[in-house]
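One chain of protein is taken out of this complex; the other chains stay put.
Chain nomenclature is as follows: A, B and C, assigned in order of appearance, with residue numbering initiated at 1 for each chain independently.
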Amino acid sequence: MPGFFYPRTATGRASLIPHPPWFYSGDLLTVEYRTDPARVAELLPDPLTLAAEDPGAVALIWADWQSCAQSREELLDPVRAQYKEAFVVVRCGYQGRTYSRCVYIWVDKDFAVARGIHQGYPKKLGSIWQTRPHPFAHAAPQLAPGGRFGATLAAADRRLAETIVTLTGESEHNGFVNGHPMAHHRILPGIERAENGDTESGSRSGDAFVELIESGAAQVEAGQAWQGTVDHLALYESPTEELARLEVHEIIGAYYRQVGVEWNGGRSLQARTRPEPTR
Amino acid sequence: MPGFFYPRTATGRASLIPHPPWFYSGDLLTVEYRTDPARVAELLPDPLTLAAEDPGAVALIWADWQSCAQSREELLDPVRAQYKEAFVVVRCGYQGRTYSRCVYIWVDKDFAVARGIHQGYPKKLGSIWQTRPHPFAHAAPQLAPGGRFGATLAAADRRLAETIVTLTGESEHNGFVNGHPMAHHRILPGIERAENGDTESGSRSGDAFVELIESGAAQVEAGQAWQGTVDHLALYESPTEELARLEVHEIIGAYYRQVGVEWNGGRSLQARTRPEPTR
Amino acid sequence: MPGFFYPRTATGRASLIPHPPWFYSGDLLTVEYRTDPARVAELLPDPLTLAAEDPGAVALIWADWQSCAQSREELLDPVRAQYKEAFVVVRCGYQGRTYSRCVYIWVDKDFAVARGIHQGYPKKLGSIWQTRPHPFAHAAPQLAPGGRFGATLAAADRRLAETIVTLTGESEHNGFVNGHPMAHHRILPGIERAENGDTESGSRSGDAFVELIESGAAQVEAGQAWQGTVDHLALYESPTEELARLEVHEIIGAYYRQVGVEWNGGRSLQARTRPEPTR
Partner (left out) sequence: MPGFFYPRTATGRASLIPHPPWFYSGDLLTVEYRTDPARVAELLPDPLTLAAEDPGAVALIWADWQSCAQSREELLDPVRAQYKEAFVVVRCGYQGRTYSRCVYIWVDKDFAVARGIHQGYPKKLGSIWQTRPHPFAHAAPQLAPGGRFGATLAAADRRLAETIVTLTGESEHNGFVNGHPMAHHRILPGIERAENGDTESGSRSGDAFVELIESGAAQVEAGQAWQGTVDHLALYESPTEELARLEVHEIIGAYYRQVGVEWNGGRSLQARTRPEPTR
């Protein structure tokens, strides 16, 4: 049946997301810092390894996006095009290459959740806000030295993270942690009931499908990158989150950049189903 | 790595949903009607077939839930326990048995979306409202003859469906369309870029994983079922939905029932990966 | 022009709220505690005084409502009928009588904000959740000894308050802090630009209209009241809130009760405009 994603119908029109390629225009606010590499290692399942250099580097990124698929029709019904996200990226090694990997991510629209399921981003819903630059300074910073930007993340009615960044000047890059192809897992837990005592471990042994995929932008255009100082950075505890476990030991830098991106699929690195998937 | 669902971490605590079993207490408002069976058939991929009897029967169900996993801790932080949903169920045949099948569903929390991905419910986000009964009638109907209940569904800022039901008396059942085990598909489209000309069909040929699963409640308790008249039932068009294509030809009935449910996994009926999933 | 509230139109249909009487059916979860009476006194403008007895008593109340006006039409379009609120009540004296007074309140619908403007409740928007009882215990407490209820309040993406209460038995009352007629102020700051140096004090001297009103339910029915223990009670800081300033010194009690209420206006105790309101 046609339709890229569920629900699949005769026309494909109801699919929560259309077929890639997908296009994005948006603003990225990035804070990079170092945490205990052991906390990063905890988030890397076999066969992924810690990155060889600066293994405790973390990027905490806010993004304010407008997005669409090939028809661009979402842009004229912008409830279907605009979304915000905050996400956490670390680096890892696989077969001698360095990859970026999103370990936590929150978005505010269902189509963004669905894209994440396809791309292996572990998306939850959250409430994400970041200061916008605007040509008129009455109530907006400028993309210029002195421009101050705040960003916050909340989920389940708890604030999880917040930062304040003051731009200091142009930068030759937008950080390095999110600069590699992404290595992500796509999983579907097995539908079977866990046996006695299996509740805790069942999710591992019992996945119906696990795939390690590689993906990255098919095309990117980017404006001048800006760097800044981190005036404030806080990660807060929550009973259902582990973001704060990636403690901030040392600030690396902060960056702001406007970008245009096309995403159009990736590559399966490794897929696994259970011994007898078809019965 | 522990954790039933993504994101998987060393502790499993951040998982968007905990391991089943999952528990639900809630109220169901059901309207059953007949549509053109051809419109139902459009939504049944091979090898599912139309149900042998009354193949055009549709159930449109609103549910107002409180839910939790085994620890019950969500119940004390109810932003994590309460959610509402509206969904559409048809019946189908598979290997000589009759199944129910949810073809469209909208919920208002991310944990409910995630459970749906596990269970094969094609969940989108929506805004769902249904009248609540209450012991005091100042601003509430009673579960008794004459009690009037309204329910609405919206998504992407468009109203998609609404109904008004007046209870007439007790019923021996809560409808028949949603009364069978569910036969659902779980899918992950292939991550690879679609080749030229493949954009439309690619989603079908290129799924990385497709599984037909069977599932149903592990345990159900239900209160007295009530039947009623359908005073109003409307399905509205949307550029991204096909609910209104299941046109209302004939009302079958309306029902209200309070239930408690345990769900604890299902059974894989058929799973398929692409020829060489591991490279 | 007809219309009880704005926007006023030829038909009155667009009014954000219809004319009273207003009707409510809902569940109240109340926690009463003592704070420093000086913190209560700070919130009582002249001519209100601290209550003679137990002047530091505070009630923190969560309510889950369904509501309507005389036509009851909102009940069948329940996005217009259901709302939740959390509010803080203290007591005060005026002309020898004891009044209750809501000093902070958060709701989640605009019609509830508008009713608050009319009734003198200082309503902000928030996200409010409270555990619901349900006949089936799969994922719900019962209104019985041992029933555990949680409740939370957030605003501007910050959690402001939360509590967990375990019912211990029946109670002869639902607390005493919110048991008097309400003494509320209704204010409209003057529209004129504040003069130099007047920014801070301008709001007081410059109100266009200030009215002290008295109001209470026109009719109330209430179910069995339950009392309980407070297992958890926390008030959190926020840059835009002062709820946490009402520090919890001593728990008085916790209560749960289902009620039906009619509200139909109040009485002006004292009104003041500036010297020459008409120019």
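In this section, a contact is a pair of C-beta atoms (placed from the backbone, for glycine too) under 8 Å apart; a residue touches a chain by one contact, two chains touch by 3 or more.
Just so it is clear, the structure is predicted and the values come from calculations on it, not from any experiment.
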item	value
Option touching the unshown chain, where A:9, A:100 or A:131 are the choices	A:131
Of A:38, A:52 or A:79, the one touching the omitted chain in the full complex	A:79
Residues belonging to chain B that touch the chain removed from view	127, 129, 152, 154, 157-159
Touching residues (missing chain, whole complex) on chain C	1-16, 19-20, 42-43, 45, 70, 73, 77, 79-80, 103-104, 109-110, 113, 117-120, 122, 124-125, 156-157, 185-194, 199-204, 208-209, 211, 213, 215, 218, 239-243, 264-273, 277-279
Interface with the unshown chain - residue positions in chain A	23-26, 65-68, 72, 75-79, 81-82, 127, 129-132, 134-141, 148-152, 162, 164, 221, 223, 258-262
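Just so it is clear, only the chains that are shown with their structure count from here on.
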item	value
Chain pair bearing the highest count of C-beta contacts	A-B
Approximate Å spacing (C-alpha centroids) for the pair chain A, chain C	40
Geometric centre distance via CA averages, chain C-chain B, whole Å	37
Whole-Å separation of chain centres (CA-atom averages), chain A against chain B	28
Junction residues of chain A - those touching two or more other chains	157
